[in-house]
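All protein chains but one are shown at their positions in the complex.
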Amino acid sequence: MVDDTDFGREGASSLMEKVFRDPVHNLLGFDRERDRLVLDLIETSEIQRLRYIKLMGVSYIVYPGADHNRFSHSLGAAFLMKRIIERMQGLSRDRRFRLLVEEIQEYREILLAAALLHDIGHFPLSHLLESFTKEHHERWTSRLVAHPKGEVHQILKAQNRRYPRVIQEIIERTFKPSFAVKLISSQLDVDRMDYLLRDSYHTGVGYGKFDLEWLIHSLRILEHEGDWEIAIDREKGLHAVESYVLARYYMYQQVYHHKTSRAAGVMVTQILKRAAELVKDGEVISPSESLCKLLIQPIRLTPEEFLQLDDVVLTYAIKEWSVCSDEILSDLCRRFLERRVFKTVEIEPERYERVKGRLQRIAKHKSFDPRYYLVLDTAVADPYELFWRTDREVSESIYLVDPDLKLQELSEHSELIRAITNRRVARDRLCFPGELRQAIVPLI
Amino acid sequence: MVDDTDFGREGASSLMEKVFRDPVHNLLGFDRERDRLVLDLIETSEIQRLRYIKLMGVSYIVYPGADHNRFSHSLGAAFLMKRIIERMQGLSRDRRFRLLVEEIQEYREILLAAALLHDIGHFPLSHLLESFTKEHHERWTSRLVAHPKGEVHQILKAQNRRYPRVIQEIIERTFKPSFAVKLISSQLDVDRMDYLLRDSYHTGVGYGKFDLEWLIHSLRILEHEGDWEIAIDREKGLHAVESYVLARYYMYQQVYHHKTSRAAGVMVTQILKRAAELVKDGEVISPSESLCKLLIQPIRLTPEEFLQLDDVVLTYAIKEWSVCSDEILSDLCRRFLERRVFKTVEIEPERYERVKGRLQRIAKHKSFDPRYYLVLDTAVADPYELFWRTDREVSESIYLVDPDLKLQELSEHSELIRAITNRRVARDRLCFPGELRQAIVPLI
Amino acid sequence: MVDDTDFGREGASSLMEKVFRDPVHNLLGFDRERDRLVLDLIETSEIQRLRYIKLMGVSYIVYPGADHNRFSHSLGAAFLMKRIIERMQGLSRDRRFRLLVEEIQEYREILLAAALLHDIGHFPLSHLLESFTKEHHERWTSRLVAHPKGEVHQILKAQNRRYPRVIQEIIERTFKPSFAVKLISSQLDVDRMDYLLRDSYHTGVGYGKFDLEWLIHSLRILEHEGDWEIAIDREKGLHAVESYVLARYYMYQQVYHHKTSRAAGVMVTQILKRAAELVKDGEVISPSESLCKLLIQPIRLTPEEFLQLDDVVLTYAIKEWSVCSDEILSDLCRRFLERRVFKTVEIEPERYERVKGRLQRIAKHKSFDPRYYLVLDTAVADPYELFWRTDREVSESIYLVDPDLKLQELSEHSELIRAITNRRVARDRLCFPGELRQAIVPLI
Partner (left out) sequence: MVDDTDFGREGASSLMEKVFRDPVHNLLGFDRERDRLVLDLIETSEIQRLRYIKLMGVSYIVYPGADHNRFSHSLGAAFLMKRIIERMQGLSRDRRFRLLVEEIQEYREILLAAALLHDIGHFPLSHLLESFTKEHHERWTSRLVAHPKGEVHQILKAQNRRYPRVIQEIIERTFKPSFAVKLISSQLDVDRMDYLLRDSYHTGVGYGKFDLEWLIHSLRILEHEGDWEIAIDREKGLHAVESYVLARYYMYQQVYHHKTSRAAGVMVTQILKRAAELVKDGEVISPSESLCKLLIQPIRLTPEEFLQLDDVVLTYAIKEWSVCSDEILSDLCRRFLERRVFKTVEIEPERYERVKGRLQRIAKHKSFDPRYYLVLDTAVADPYELFWRTDREVSESIYLVDPDLKLQELSEHSELIRAITNRRVARDRLCFPGELRQAIVPLI
């Protein structure tokens, strides 16, 4: 809830805080003066658009409560950033942290803005479209921030000529000091902290919960090799950060990679693939121009067109296509809308290669075009990783700091985290219509 | 989450319960045998459509977490019905309740179905469209249940030839014994119990909470004037039922009638009004045929067309219209999408009548057509009412039962409830664009 | 949990906040510098003693989770005071509040101390002993604060010579400006805010919950007739403050006045009465001297003796007495320890007067001495009151402030609160051993 009731008749500036009601963080407030920039950015069409993009893509198919959107997530991320900065302030009277913390206050404005903006480059249905278009959302975020006609760009620039560039550098992970990048995008950032709690809340599962208060309480910032680094006080916060990492691990295993949710995602990808072919051939029309371009030339989308795209446009297209003349496209769309989701069976990729031919013949025999109705889906998660970015980028590792102010990477110290470090979890599942189950399963 | 993992390889029938993950009720399960009817109904397109209709309409404009849909609410209502019936079963060994409770088991099937189906007649954006079309959703629910080609109708009929008619009678409040109607639609029904908890959960406000467990624990069913009546054990449950009634009172005062949320609703109504006129005149086209009919001849919508309508269709239209050539329509739509919501000021209707002329001149002078940009909105809530339905319908009153098994209407016994009984709360607010604020407010 | 882990090896002063784990407020922290006084007071024996006095007296007999103590409640009250003061600070940039808020900072120290100390004068088993000794705990609190040898007194005085007197004035409700008294002891104070939430949490009932965040958010402080007054922003916080008042109303009705809990209290009072008589006559010995004095000359207890008294001493005495030679005393004690609580039946006092003689004869006939085994218990609660203190004391009323900064007493504006204003709820119950039930109940 936006609480902009005026106190007295003197206009919105009289009360110093603007608050939103948020089910995860309760009252989520920003200071009308000190946080003016982030409050102005919230009003832009780039941010308002996120109201129409679900945070969990098609997971609502499996978790009926998971309709929540990226707008509330972005507010939440900015709010967590504010809380972390205020925690740093609280540390500032400790002389070992003093200097830096004064500096942090200069970063408050830019860090809140970066946290709020980190997701504006998301396609509809979030990550599904990334693999379809082969573009990361970070690239679009950066592009939108740099777009001279964009509202976000103009507000940033009006505040400080350098800000658009600074935000881009943070998003692209090249900014220094590192702690700014870390807090926005690493294995311990406000993005993850917020989405784990939020997804857990709206799905109703317990997995994503961790001790946010204690984690923030244990956060330290300190000088390290001429840079500023974020770390967790090992004596206080080891277990809080472990459960935070495990929370994400479980959310991937149990929720994000839920078989039915993945199968629904596969269906949407097949729909888009089929639609793209038909649109190219002029056999089906897309309800909107931006969507049309997304399907056939995503690389050429303008920022204005990009901003037109959201879950409403895509879902509307699926509804329209469900009554179109192409049998495959309309069938896939109807299955999606009526929740007749593809069934799945786990299979090793090598095994799949060996039986593929036979399975395709079976599908064809039952009148299912195997190009659309027989899909191998691979869900990949990295529970905790070391070294996966290029050299010039800021590391994503989580550091502990011991009582002597020495830094140590988390998995060096924690047996539990070591057990899942650099162990990519990949689940390969064959997805197909329920009608094929009896014929296919015995062959797997 | 739909948990349909098979245990063993013997198919979905092997484990006896089908469970959904629900953030409000946690595991929400139905028995695969005993509750087969409700499980089949969940798969129908009538019910699946509710995934695309938000439970709180445009309240997400104010409460960023309030994106949740009618599908999860309908599951929740059916689940509460199941819990209530099982509670009745628990009472069955008490000899004074014995006979009835055996009968209740016969009603289990039909009551669960009625609870699940009670909302299928909802227009997109829920209650907003009811006032636009001047049709109650109950009418459409009844019509859909009776529609011979409908999936719901066919499943009900296959189970028992009389079922479609029975559900209609329950929805239309003419069914006997009364307890069935009461549990579906009264001031103490599974609909309200679920939506209060659910809306409270997703908005993050505390108001809608009440002690569900104790309320169910205090629920009694007993013979009364040749009928079966629902009542709350006065000695145990008085305060639980009071706080339940107050929970709803607060949700209306604070959440459902929030000024910004009402103003957003006013904007949507103005958009539809303008669009209807333009569509009639052929000046603007509606993106879909069903929507077109909804705008100009809602009374003639067929069931098939009705089922096409959901929040996606309507929101998509608003997006399309935001770039149409009509200045008023496109402006209203852009304001809505970018969350530049009308401002409001409270005003008494009589006062408004007196200043109306002047206000309209001011609006015109500032180039705002007062027909669309100056709207008096009246939000009405009845916190607790007696006698408001026709004679042949089942009463909506809440009864208490005392230790001597005598019934007593709630407000007779409770001072707190008496204070809000039959006190319709109406809030009249003038809604207008922010640009008019300085000119208008001094005149109010 | 007291988090006094040192960061680095530089001693406890290096990290600036001392935090406790609290189930109600989560991390409950005080600043090691700014809040040094309250942190020092926490270490005193007066405060540590509160660990051994249960917040809810004998209610654990009814609510097995209600073992929580006054120590955590006192921390909670001080913490709420800190939050309120910091909220006031947040308002300080609004020019209408500026002056005062600067002053509030001067009060921070003294207000936190007062909140922490408000309960140190409690007897064991809290309110039960107040009626036995006919002394209010506030009197003892004031006396302990003034006691020159007391640790609390010495710490207060070392900080500021005037502090012991200031705290006394606040506790005795004569301090000006009024807001200080109000926040410590009125119908809207940190004491109630904390105990409602805490008792609700540990008993597991839902009644005591209210929207703490929003209530604090709506709190204002403003000049009023040359004094500083606390008020709730009517536009924002009306419903939050209503539900806060109702929360207390329900806690009294449902929890604090639960019949079994009251009956257990009656038993303890009878035990003390009997023990006092026997101790006076030298027939039974009290396990401890302080307890002995409490029983026979409470008025002459020294501060040192008073501080010896806690729930442990009293419960231990009950255990000892349960095997003493006096039949009545030992029987009452055994009943209490084995939870064979007196039964209760509601009765009007006039009716009781009429049947008393007959009931006493019945009791005697069954060998129960009616002086101990037949007790009329009257539980009184004032849900919301106006004017109940003497003139020189600060009023306890709750005020609303409207957009024009005018004050209004709550019940003038709220129908709901008006319904329970000045309506003392008294429940009269006759308490007696279960063995008398069949003989007694038909006569009531």
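Read from first to last, the chains carry the letters A, B and C; within each, the first residue is number 1.
The working rule: a residue touches a chain if its C-beta (ideal position, glycine included) is under 8 Å from a C-beta of that chain, and two chains touch if they have at least 3 such contacts.
All values reported here derive from a predicted model rather than from experimental measurement.
Peer 1: Sort by label and list the shown chains the missing chain touches.
Peer 2: A, B, C
Peer 1: Specify the residue from the set C:Ser45, C:Ser131, C:Thr174 or C:Thr378 that touches the hidden chain.
Peer 2: Considering the complete complex, C:Ser45 is the one touching the chain left out.
Peer 1: Among A:Ala66, A:Ile167, A:Val205 or A:Cys292, choose the residue that contacts the chain missing from this document, as touch is defined above.
Peer 2: A:Val205
Peer 1: Thinking of the whole complex, not just what is shown, which of B:Leu405, B:Ala426 or B:Val441 touches the missing chain?
Peer 2: Reading the full complex, the residue touching the unseen chain is B:Leu405.
Peer 1: Out of C:Glu33, C:Asp67 or C:Glu327, which is the one that touches the chain we can't see?
Peer 2: C:Asp67
Peer 1: Looking at the whole complex, which of A:Ser45, A:Gln254, A:Gln360 or A:Gln408 touches the chain that is not displayed?
Peer 2: Of these options, the touching residue for the absent chain is A:Gln254.
Peer 1: Can you name the residues of chain C that touch the chain not displayed here?
Peer 2: Chain C touches the chain not shown through residues 1-2, 4, 20-24, 26, 43, 45, 48, 51-52, 54, 60, 62-65, 67-69, 71-72, 75, 201-205, 255, 258, 260, 287-288, 308, 312-313, 315-316, 319-320, 337-339.
Peer 1: Since one chain has been left out of the picture, which residues of chain A touch it in the full complex?
Peer 2: Counting over the whole complex, chain A touches the hidden chain at residues 205-207, 209-211, 214, 239, 242-243, 246, 250, 253-254, 415-416, 418-420, 423.
Peer 1: Going by the touch rule given at the top, which residues of chain B touch the chain that is not shown?
Peer 2: On the side of chain B, residues 3, 5-9, 14-17, 19, 26-27, 33, 90-91, 93-94, 96, 213-214, 217, 233, 235-236, 403-405 touch the unshown chain.
The rule is short, and it goes like this: only the chains that are shown with their structure count from here on.
Peer 1: If you walk touching chains, what's the least steps from chain A to chain C?
Peer 2: Graph distance in the chain contact network comes out at 1.
Peer 1: Determine the centre-to-centre distance between chain A and chain C, using the mean Cα coordinates as centres, and give it in whole Å.
Peer 2: Here the centre of chain C sits 48 Å away from the centre of chain A.
Peer 1: Please report how many Å separate the Cα centroid of chain A from that of chain B, as a whole number.
Peer 2: Those two chain centres are 32 Å apart.
Peer 1: Approximately how many whole Å separate the CA-defined centres of chain B and chain C?
Peer 2: Each chain's C-alpha centroid was found; their separation is 43 Å.
Peer 1: Can you pull out the residues of chain A that are in contact with at least two other chains?
Peer 2: Residues 26.
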